[in-house]
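Here the complex is missing a single protein chain, while all its other protein chains stay put.
So, chain A:
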Amino acid sequence: MSSSLKLLAEIRQSSERRPFEVLKLSEPLLNKGSISQAGDDVWLVYEQVFIAAIDEGEIDVAKAVLEILHKRFGGSQRVKRLYGMINEAVGYPDEAKKLYDEMLEKDATNVLASKRLIALLKSQGQYSIAIQELVSYLDTHGNDFEAWLELAHLYLANHLYAQAAFCLEEVILQQPANHYFHLCYAEVNYTMGCLDIALKEYLRVVELSTDNVRGFYGIKLAADRILDITSHGAGKSRDSSHFKVENAPQKATLERLSQLATERLVAIYSGTNDATKKTVEAWLKL
């Protein structure tokens, strides 16, 4: 019994969202009443089960758990947030919004409430308001890199690439060793036409994460594109003025990089079936 509690605690601590497993693990605990073995953590387990139940659409379970939590912590802000979430889940976003607004009015520093509010706005498709809220949230909590990442995604959804790039720079400043953030940044730069920065960031990705497929595809694309543009001359090709390639490496290096990317991609895909291999080789023009 305690092993499932331990597993739940692990999931909770790594803040993974695995609602199915959580519900499966907690079901016998809830039914047999042995959940009290968790000691002081029992309330955390209830909260975890509640969120998992909402994710899985098990509204009845969520309601039962919320009842228990409400009995224990009547007017708690944290429980209020759960009420807001269940309102969102059953399709009353306006009610939920009202609850969150009340919470924020009472305590403007309530991070969880402001995040829920932004998530709610996002789920309703009100991107511009969500962006506004998130920007004002970040003005206060400037070191919350996950919020910066979220803002970048919101900007990307609205095709505001320069703004998204700024947010991703902020994320990289705070988490420089995570290759995924470099990858996002590279892709945004590639989209904007900053090929020199994109290439370097793609290189950073494969430096941090060996044989990163997405990284090598990026290198191949960026290096070939730069080669194409520089060899045709800046003025000739019609749309080359959109691209920034000033700080790109020399031609020889670019060729070697492109070659390296091809080699690695072929090596990575060598273990797969023939159809995949053929597709890759066709793309690489081998």
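The rule we apply is simple: a residue touches a chain if its C-beta (ideal position, glycine included) is under 8 Å from a C-beta of that chain, and two chains touch if they have at least 3 such contacts; residues count from 1.
Throughout what follows, contacts and distances are computed from a predicted model.
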Per UniProt record, name of the chain withheld from view ["Protein pelota homolog", "Elongator complex protein 6", "Ras-related protein Rab-14" or "ER membrane protein complex subunit 3"]: "ER membrane protein complex subunit 3"
Return the single residue from A:K80, A:K97, A:K122 or A:K200 that touches the missing chain. A:K200
Check the options A:S123, A:N143, A:N158 or A:S231 and report the residue that touches the missing chain. A:N143
Given the contact definition stated above, which residue among A:K80, A:R116, A:H179 or A:R264 touches the chain not shown here? A:R264
Residue positions on chain A contacting the omitted chain are 107-109, 139-143, 166, 169, 172-174, 176, 197, 200-201, 203-204, 206-207, 210, 249, 253, 256-257, 260, 264
